[in-house]
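A protein chain is absent from this complex, but the other protein chains hold their places.
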Amino acid sequence: MKIDINSDVGESFGIYTLGNDAALMPYITSANIACGFHAGDPFVMKRTVALALKHHVKIGAHPGFDDLAGFGRKAINVSPSEIGPLMLYQIGALYGIVQAQGGALHHVKPHGALYNMAVKSNELAEAVVIAIKTFNPALYLYGLPNSALEWAAKKHALPFKAEIYADRNLTDEGTLVPRTASNAMIHDVEASALQITRIIEEGYALSVHDKHIPMRGETVCVHGDNPDAVAFAKALHGYLKGTL
Amino acid sequence: MKIDINSDVGESFGIYTLGNDAALMPYITSANIACGFHAGDPFVMKRTVALALKHHVKIGAHPGFDDLAGFGRKAINVSPSEIGPLMLYQIGALYGIVQAQGGALHHVKPHGALYNMAVKSNELAEAVVIAIKTFNPALYLYGLPNSALEWAAKKHALPFKAEIYADRNLTDEGTLVPRTASNAMIHDVEASALQITRIIEEGYALSVHDKHIPMRGETVCVHGDNPDAVAFAKALHGYLKGTL
Amino acid sequence: MKIDINSDVGESFGIYTLGNDAALMPYITSANIACGFHAGDPFVMKRTVALALKHHVKIGAHPGFDDLAGFGRKAINVSPSEIGPLMLYQIGALYGIVQAQGGALHHVKPHGALYNMAVKSNELAEAVVIAIKTFNPALYLYGLPNSALEWAAKKHALPFKAEIYADRNLTDEGTLVPRTASNAMIHDVEASALQITRIIEEGYALSVHDKHIPMRGETVCVHGDNPDAVAFAKALHGYLKGTL
Partner (left out) sequence: MKIDINSDVGESFGIYTLGNDAALMPYITSANIACGFHAGDPFVMKRTVALALKHHVKIGAHPGFDDLAGFGRKAINVSPSEIGPLMLYQIGALYGIVQAQGGALHHVKPHGALYNMAVKSNELAEAVVIAIKTFNPALYLYGLPNSALEWAAKKHALPFKAEIYADRNLTDEGTLVPRTASNAMIHDVEASALQITRIIEEGYALSVHDKHIPMRGETVCVHGDNPDAVAFAKALHGYLKGTL
C-alpha cells in the first residue's frame, strides 16, 4: 500500500508570497495547485507546475471560490448549478498551463469554504464530482473520508482518495481534537508517521487515550506555509520514504 | 474555397449583458468566446459554448488582458514572457468548459489591446503563437494578414486564418478607410458579400475607387453587439450560404 | 409631509450599461449610487454624481458586498467587524467623487445581500449604523421599517428614513404579496400614487382586500432598470409632484 503526501501549493499572488513551495516540493508526492480564484495567478501557476514536474510530484487542481480577499475561506451562498462552471474554469486553466509544460493533471481537491460546504452537502458534492467527471473521469478527487464528497464520488464512479491530516490528534470517537484543546496537534513527527502508517497500512488510528479507531486514509495532507511545516514535511517524508 | 464568418461572443459578465449571442449564433461559423479576463465569466462561457455547439459553430478562445473595467482595450506594458501564462490560463479555462460539454476547441483569436500589440510586435506575436502551439499545435490562429501574428504563425508552423472585416471600405493602398471618413463603412450587405467573395475566392478586393487590391482572407469578422449587426450577419450569411 | 422618491443608480460598469440613469434622474429625489463593489466604477460614479447634481437629486451611497460577478446579491458569511471597513471604504470613495464636484452626501442605503442580512441581524445592523455614524452622524440611513436597521438607527440616534415600495401590493397582514401571486404588483401608477400618499401622509395602507394596515414610510423606492420603470417613475413623479 502506497502512501501519498499532499500539500496545497501555488498560493502566492502577484508580488505576494505565501508558503515556500520550492522548499516543500521535494517532500510531497501530490501538489494541490491554486487556480487563480482564491489564490494563485497564471505566473505563479506556471512556476508551481514547473516545480512539481521537476520533483515528479503529481499535479492536482485546487479550485476555490472567486474570493482572493477572503482566500476562499468565506462561505458563499452558491447553488449546485454554479459549481460546474466554477470548477471547470479553474481545472481547465490549470490544465492549460500543465499541458504547455508537457505534464498531466492527476487529481482535484476543492479548497477552503468550497471543500467545507461540499463535504456536508450531497447536492454540492455531486456537482463537484460531475464537474470533474465531465472534464476527465480518470482524475482522482481528494477529500474527507465518509463525507458527501466520498459518497458522490462512489455514486458516479469517480476515483477517490481519502485524505487524513498528518498533525492532528483524534478523540475516542474518531473526530479531530478541537484546536482549542492543548493536545489538538501532534508535534512529534515520529508519532505522526506512526499514526499515518497505522491508518494507511492497517486501517485504524489510536485516539489520545490509545483507543483503536477504525480509519481509512490514502493521502496525507501536510501544510507548507511556515518554516516548521517544511521541516515537518521533510521529516515525515523521511519516515515514510519506503512506502511513498 | 470555404468562407468562414467569425464573431466575438460571450462578452457578457454577471448581471451585465453585451451583444445578443443567441440571435447571432445561427449566422456565424466561428465563435470567438471571451475567457473571463476582459469579459465573460464561467457561467456566460458555459451558456455561450452550449449555444455554439447547438448551432454547429466552431469554438475559439478569445483571450485578452485581465482588465474587465477597460474591456481589454487598454494597452498594458507586458513583456513577452507574460503572454504565455496569460493565454494558456484563458485557453485552458475555456477548454475546461468546452470539454465538459463534449465539444472541442478549434481556434484562438487574441482580443483588443493584446491583438493590436501582437500584430505589430514580432516578439509578442511569437509568444502568442508559442503559447497556442504548446497547448495544441492543431489550433488555428485568427489574425490580421501580413501582420507579425501571421509571420510568427508561419515561423512556428501554426495553422493561421487571415481575417478580413465585412463592413469596412478600403483605400487604393489597401488599408481601411479611416473611421472618420464618411465612406468608412460598407452599409450595403450585398456589396459586403461581393467584396468578401472577391477576397476569399479570387484574392483581390476593390478599393473605394474600384482599384484592384490583392488581398487574402480566410475568415470574415462580423460584429454582434447591436441589432443592426445581427441583421447584417443574417443577411451576409444568406448571401454567402453556398460557400460557408 | 414631504415624499421622497429614491432609486438605485450608477450600476453600470466599464463597457457595461445597466439602467437608464439619465432618463430616470429627473423623476427621483434621492439617488442611491453604487460604490464600485457590487456595481459601478470611478468613472460611472463621476457621471452619476454629475447627473444627480444637475437634477438637484440628493446623493446617497449604496454600498454592497465586493462581488461584481454576483451583483452583490449573494449572501456572504461576514462578521460584524468586517462591516465597518467595507462600508467606510465605499462611502468614502463616493464622498471623494462628490466632494470634487462640490456636492454633499445625504444618505446611505446598503445594497442587495448586505441590506437583506442587515435588516434581520441586530449585530450586522448595528455595525452598519456605527460605520455611517463614525463617518458622518448627519447622514440618513434608508431601510426597511421595523427592521433591525431601524432598531439600530434609533439606538444610536442616526437619522432614518423608512422605505416603502411603489409597486407592490400588501396582504391583510401588511406583508408584501409574494411575487409568485398574480396580484403581487401594482401596475397602475395612479393606484400606486394613492397608496404611497396614504402611507406617507396618513400612516396606513390598504391591503388587496381594502383592509386598513397601519404603515409608515418616508421614502419610496422605484426601480430604473427597464423602460417601463422609467415611465412608471415619471408618472409617479407627476402624481406626487406637489408633495415632493
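The first chain written gets the first letter, and so on, giving A, B and C; residue counts start at 1 in each chain.
Convention: a residue touches a chain if its C-beta (ideal position, glycine included) is under 8 Å from a C-beta of that chain, and two chains touch if they have at least 3 such contacts.
Everything numeric in this text was worked out from a predicted model, so none of it was measured.
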item	value
Hidden-chain contact residue, picked from the options C:I3, C:L51, C:A69 or C:L94	C:L94
Touching residue (missing chain; options B:A22, B:L53 or B:A69)	B:A69
Touch list for subunit A against the chain that is not drawn	13-18, 39, 41, 68-71
Residues of subunit B in contact with the chain not shown	66, 69, 74-78, 113
Hidden partner chain, residues of subunit C it touches	36, 41-43, 45-46, 82, 84-86, 88-97, 99-101, 131, 134-136
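The rule is simple: only the chains that are shown with their structure count from here on.
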item	value
Rounded Å distance, subunit B centre to subunit C centre (Cα mean)	42
For subunit A, residues that touch 2 or more chains besides their own	none
